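Below is one structure; the comments refer to it alone.
Every protein chain but one is kept in place in this view of the complex.
Showing subunit A:
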Amino acid sequence: MAGFVPPGTTLLGNEATSAETKKVNEVHKNVDYMNLPCPIPYEELHREALMSLKPEYFEGMRFDFTKGLNQKFSLSHSVMMGPVEIPSQSSEAIKIPTAHYEFGANFIDQKTMLIGRVLTDGRLNARVKCDLTDDLALKANAQLTNEPHMSHVMLNFDYKGKDYRSQLQLGNGALFGASYIQSVTPHLSLGAEVFWAGQHRKSGVGYAGRYETDKMVASGQVASTGLMALSYVQKVSEKVSLATDFMYNYLSRDVTVSAGYDYALRQARLRGKIDSNGCTSAFLEERLNMGLNFILSAELDHKKKDYKFGFGLTVG
């Protein structure tokens, strides 16, 4: 965004002084409040922290194969075998070994994106993202299952202004939501959201803020459902970034702190995390060949003595 010099190049002599003078000028110049950048969408507020701290851990074996038939159209086959955890009341986790195959089709265009997935246990996922005009975008997300009352649909209308974004959300079961986020300074953006769930008769308000510079991103979110989440990501170098996360539920007095690292090397991407619940986890994606990725996932929960390991292969 505001970085002038691409990382990785060494500055010598004239270049260094000119870059420094440019930075000094920027600071002394009055901030042009009419030309603020567009903020990132409200639901992606914690994007960097989520990417670093919450990769998709899995247990068992996973194999993904994506084949492109066209420039815009591709098919994907995915096999997953492993124990799946069933939530239970007792402290022990009940795991049932399952295996399923998932077939998917993707159509990606400049203006539209259609993604569909079908699983062998009868679930259907569909996602649509469409740019109706330059500023208005429509997103739809549907999940249909065999079990009754477990299917849901969500519809989002996004309007992007010059330095703000607003979103209207409609879901089945009388779920309504709206959010608004505005850039206040070139680095800081603030937002708010309201939602109302008719089925559960709940409504809530939330506020969020995000401060980002070249080297770090700090974001915070408070909601009336009791959730308070703060996160901080520091980009130590172009390959390494460190992230921490603080989640507090002020209704149930539940605190969780986690810290992790994210190494994006040329041949591999390694993410590790340690938690205050006594849980450490790591996720490795290694590039064996062009288009061939080898994934390893490990999750150790020392408190519950629950250990999960997974390996997989991603092709294409």
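Simple rule for what comes next: a contact is a pair of C-beta atoms (placed from the backbone, for glycine too) under 8 Å apart; a residue touches a chain by one contact, two chains touch by 3 or more; residues count from 1.
Keep this in mind: contacts and distances are computed from a predicted model.
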Inset, instruction - Given the choices "Mitotic-spindle organizing protein 1", "Large ribosomal subunit protein bL33m", "TATA box-binding protein-associated factor RNA polymerase I subunit B" or "MITOCHONDRIAL IMPORT RECEPTOR SUBUNIT TOM9-2", state the protein name listed in UniProt for the chain not shown. - result: "MITOCHONDRIAL IMPORT RECEPTOR SUBUNIT TOM9-2"
Inset, instruction - From the listed residues A:137, A:282 or A:295, report the one that touches the chain absent from this view. - result: A:282
Inset, instruction - Give the residue, chosen from A:111, A:162, A:215 or A:302, that touches the chain omitted from the document. - result: A:302
Inset, instruction - Can you work out which residue in A:177, A:206, A:272 or A:312 touches the chain that's missing from view? - result: A:272
Legend entry - Positions on subunit A where the hidden chain makes contact: 261, 263, 265-268, 270, 272, 274, 280-282, 284, 286, 296, 298, 300, 302
